[in-house]
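One chain of protein is taken out of this complex; the other chains stay put.
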Amino acid sequence: MVDANKKFITGADMAVKAAIDAGAQMMYGYPITPATEIFTGWIKNKQNFLQTEDEISAGFAVCGGVLAGQKAFSASSGPGHVLMQDGFIMAEGMRLPFVLFAAQRGGPSSGTVIYSQQEVMLACYGGNGEGMRLVYSPSGPEELYALTRRAFNEAWKYRFPAIVLTDGYTLKEKSIVDFSLINDVENFPAYPLVAEGQNIHWPNIFTSEEELNHELNLAKADFDKITPLVATSEIIQTDDAEVILIAHGIVAVAAKEALAKLRLENQKVGLFRPITLRPFDKVTLDKTVGGKNVKQVIVIESSFGQLARLVKDSMDTTLGKPFNYIQYPALGIEIEEMVSEIKKIII
Amino acid sequence: MIYKVLLAGDGGQGVQTIADLICRAAFKKGLEVTEIPNYGLEQRGGASLSFVQISDTKIGYPKFSCADLMLIISNQGRERSLAQKGANTQIIDIKDFKDELEAKKISSQNINIFFLKVLASFFEENGIFNKVDLEQVFEEKFGKKENWLEIKDIFNK
């Protein structure tokens, strides 16, 4: 009675399948829970890989591969993600299509090997730059697949490094995925950034403030130009909403169910779910929060406000709606808990 | 219909195996299922939990705060699963099976197979899936093992 298109599959295997389908050619990795299974899953599928001595080496090797025109990528978590940002910021500075799976676990330091939403700032603004990178936050395994496909395509098309920001729950969760519902998309091809005989002379350090300022402005102009094409979000029942919930990733999965329960009790609750964290879908955010019935915004996350900061930073400051927060750093938020917490603070 | 099962034991007792088989049986029956493990740092010896949800509609969030059914096969498992115990949670606890386990001479490495059978009855009673469904996936998984007949025997005891 089993549909041949359906598979009982882990999130990690969905990520691996997406990377393969995206035409990824090489993975540099280092074992770290809960990202290890992306690496071992890739290897089990007989793909090219190298385990390096640390995440620093992995990150720079990805840069090297990408410079040569290879769809190289990596995956890490927590303290490994911190090290990976070393190579990632070279990619940011040089506009290299570095794709990284960042699997959030408890932090800071070694934290837990399990789960959090505490690497939002690290993913969005890690390193010594301005966050000129694409960050995707999937809710559920199907979206993990879809956003991985987008990450590879958009990184190579728009020349910004990209992070698929997931977490230990999503990667370890096994669920039934109907592959007949998974859309295949066309792959944007990789190409050599340094071609044989090109005689390119490519710095990432500049002599004067003016030179770097100029480069940054060029990058920002490009980033702003692609924002309307890349920034994505989902809104649920926001038209008549008085309370807007904001959540991302797996917390948003629970938030959708919490919303359904609250609606059954005639609470006029809506959800704004950012799908890209960088660039953030400010247009939809402002429209949603600015809704005429909206009395309150509740930002829900497994962190002390990293999502909230992104929201407030993106949002039109004149909207003036009161904000509340449900913050469970490094801890999952069950649907019933979420409902109960929301009810406590609903205006 | 949604049924939430929490399995809790020590690492190495086979909690994940039981979870996997339950999920496969549900999957085979065309049901929706999610499973998520929760374990500590130790490769061996720490607690091992598995959250399983079975439903006829697609399941969203894989974890839950209150289990409909809990299987507890160690002291650590019992401690670590207290939070998910609700007023209506049905509990299958190894401490209640001490005598039976002794009488049937079930060794510590086969505890999971014994409880798989207990669960099979439970799922059939609650109309989730039949014992036969679980037997089928059980055979698919272990049928090719050297000690299959021994394992099968324990399951049927």
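Letters A and B mark the chains in the order given here, with residues in each chain numbered from 1 onward.
Basically, a residue touches a chain if its C-beta (ideal position, glycine included) is under 8 Å from a C-beta of that chain, and two chains touch if they have at least 3 such contacts.
Note that contacts and distances are computed from a predicted model.
Missing chain, UniProt protein name: "Thiamine pyrophosphate enzyme TPP-binding domain-containing protein", from among "ABC transporter permease", "Alcohol dehydrogenase", "Thiamine pyrophosphate enzyme TPP-binding domain-containing protein" or "Alpha/beta fold hydrolase". Shown chains touched by the hidden chain across the complete assembly: A. The residue from A:57, A:232, A:267 or A:324 that touches the chain not shown here is A:57.
Contact with the chain that does not appear here is found for just one residue of A:34, A:65 or A:161, A:65. Among A:29, A:87, A:126 or A:291, only A:87 touches the chain left out of the display.
The omitted chain makes contact with chain A at the following residues, 25-26, 28, 50, 52-54, 56-70, 72, 86-87, 90, 94, 192, 194-205.
FYI, only the chains that are shown with their structure count from here on.
Remark: chain A and chain B have CA centroids separated by 34 Å (rounded to whole angstrom).
Put simply, chain B touches chain A in their complex at residues 23-24, 27-30, 32-38, 41, 58-66. Residue ranges of chain A in contact with chain B, taken from their complex: 1-3, 6, 8, 113-114, 140, 169, 172-176, 250, 253-254, 256-257, 332, 334-337.
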